[in-house]
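Entry: chain A
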Amino acid sequence: MQDPTAAAPPYAGYEVGTPLADTRAPDGPLAERWNTRRFTAKLVNPANRRNRTVIVVGTGLAGGAAGATLAEQGYHVVQFCYQDSPRRAHSIAAQGGINAAKNYRNDGDSVRRLFHDTVKGGDFRSRESNVHRLAEVSTEIIDQCVAQGVPFAREYGGLLDTRSFGGVQVSRTFYARGQTGQQLLLGAYQALSRQIAAGRVEMHPRCEMLDLIVVDGRARGIVARDLVTGRIETHTADAVVLATGGYGNVFHLSTNAKNSNATAIWRAHRRGALLANPCFTQIHPTCIPRAGDHQSKLTLMSESLRNDGRIWVPRTPGDHRPPQDIPEDERDYYLERAYPAFGNLVPRDIASRAAKNVCDEGRGVGPGGQGVYLDFADAMERLGRRAVEEKYGNLFEMYERITDESPYETPMRIYPAIHYTMGGLWVDYDLQTTVPGLFAIGEANFSDHGANRLGASALMQGLADGYFILPATLGDYLASLPADLTPRAEIDDAHPDVRATVDEVADRLCALLSNNGDRSPESFQKELGELLWEECGMARDADGLRHALEEIPRLRAEFWRRIRVPGSGEAFNQSLEKAHRVSDYLELAELMCLDALHREESCGGHFRSESQTGTGEAERDDERFSYVAAWEFTGEGKPPVLHREELDFEDVRPSQRSYA
Partner candidate 1 sequence: MNAPHSTSDRTQPGATDDAETTDGAAHGTTDGAAHGATDGMELTLRIWRQPGPEEQGAMTTYRVTGISPDMSFLDMLDTLNERLIAEGDEPVAFDHDCREGICGACGMVINGQAHGPQPTTTCQLHMRHFDDGDTIDVEPWRAAAFPVIRDLVVDRGALDRVIGAGGYITAPTGSAPEAHATAVPKPAADTAFAHAECIGCGACVAACPNGAAMLFTAAKVVHLGVLPQGAPERESRVLDMVTAMDDEGFGGCTQVGACATACPKGIPFESISDMNREYLRAVRKGGRG
Partner candidate 2 sequence: MVNLLWRSTIGKKAVMAVSGLVMLLYLVAHMLGNLKIFFGPDDFNGYAHWLRTIGEPALGYEWTLWVVRVVLLAAVVLHIVAAYQLSRRDIAARPVGYAHRGASRLRMTFATRTMRWGGVILGLFIVWHILDLTTLTVNPHAEPGHPYENVVASFSTWYGNTIYIAAMLALGLHIRHGFAAAARSLGVTSARLAAGLRVTANGLALVLTAGFLAVPLAVMTGVVS
């Protein structure tokens, strides 16, 4: 290990490696590919499945669904989550709904339309075959969840209700009030609990994966820390599945759970898994602005509020009058002004960027000028207070509890926040990473959302991966293992590869504990987050990204010089957990900025100021950047290698988005 306290020279360059291709998706018509793949996949004899061990890390929608399904199929599953219960994974916080091409409304929806909408919404940076499969599987998800007892909203006739969401023209979003994620997750959790009770899933709560064990080039296990006793444990398996979610907390302030982290995917990346499109991050326009420096977590308000609320700021910078005192002609309804056709309903990225722009002009409202008004006065006049209360009552209540202001009396304040990361571990059509035997599902992979995710599609992807796709493709890997594969029994703590990995983990934890510096883990995460938000947030440019690429190695060196972690490693120690997570953010952040710097185009959630149309819209450069950027790790602080996976569009023709 090199001396981490010495700042590595900043890198802004990278090498280009061999192109990458997804060799798993079959040829033939798009609509036939998933069928074909399922047919060509080898099967593991049911009698042999219990002799195959699969590690699943994470218990959200993807991980929970995968763990339950693999156990139902007969595999021996060993599952991990850092929370005290698998029911707490952050999928639980998703509000809006889940898309599915059921066409129950007879409004022209179809698998093909959902597929088209998703590719377009992703700004043509996703793989057609993956997205088509997602749309196909979507209908089965609803069937599965209903059978589990998920209490979706229903109409008086007893049939499922749907609503439209995310600016699409059909009503295909199934929902359970504002708690769809919770209800879907509890469905998966209950299925998983049944398998745990039956002894088919060995569940390790409060246990965090800290590294990946690779033997003979294959993923064969993980090193994990029991968060209660502090013990470092090794767990071996025939395959490892990462369902550890996104890395939005690299920004410090996000809508992610406080402990959501990037360690599993980053450690896998360091062990050889390519990381794809790390700069594709989604910013949600309607979060509650933070109240002060003390705050370390942002809360999302459902996007549905934009259906009736009007967004505005004062016309003149520095106007600090209360909103009621600002007359109509001194208000700037900037979205309605700039996008007369879509008004307040422009896509997430556009609404977010516009809010940032007016705040940068000094016209922001609330503490620190980091907010814009979302005003329901007109809606209440038009629909009546009662109607507004019926539609948004619970959201208003939540807003009032947090801010102590009633949206019925004074306009809400909102501000964009990091919400979802489209980037993640590169996977092929089988959801396998570039490390054989290592699979990534849900938000942890990069696969289906391109450069921007549509509303209500995250839940769909997590469950598609977990219930239906991975269980079909993992068997193929397990059935194809070579006969001379090192048996699991030989991969014990004495195995040199295992020992080396455990030693590295132990050294890293020891370095954190023994440093005795003067700064807390939180202070570093905050400093890093502020830097990223500024330079790699809603709008990015080459100068800012270069600045960030200079700052990050400096901050990383400072971290290893000045970090203070009280307490011991052999006990429950939340400071140690946090410090370790932050140390990985400090590495991941650098790659994010490099990815953002290299992609000299704007697409979806990635907006480069240099690449915009005359009207300030994102301008893609399909000539140069119609590819997935998959990065290979070459060493800490060393320039990574870029592998390009070119994207072919057969069915959808890329076009420039316009909402004016």
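Throughout what follows, a contact is a pair of C-beta atoms (placed from the backbone, for glycine too) under 8 Å apart; a residue touches a chain by one contact, two chains touch by 3 or more; residues count from 1.
Keep in mind how these were chosen: all candidates are chains of the complex that A comes from, given by their letters.
Worth saying up front: this structure is predicted, and the values here are computed from it rather than measured.
This complex places one of the candidates 1 or 2 in contact with chain A: number 1.
If you check the complex, the residues on chain A that touch candidate 1 are 65, 68-69, 72, 83-88, 90, 92-93, 102, 104, 140, 142-144, 146-149, 151-160, 176-177, 179, 182-183, 186, 189-191, 193-194, 196-197, 205, 228, 255, 257-260, 291-297, 299-300, 398, 401-404, 467-468, 471, 517-520, 522-524, 526-527, 530, 562, 564, 566-567, 571-575.
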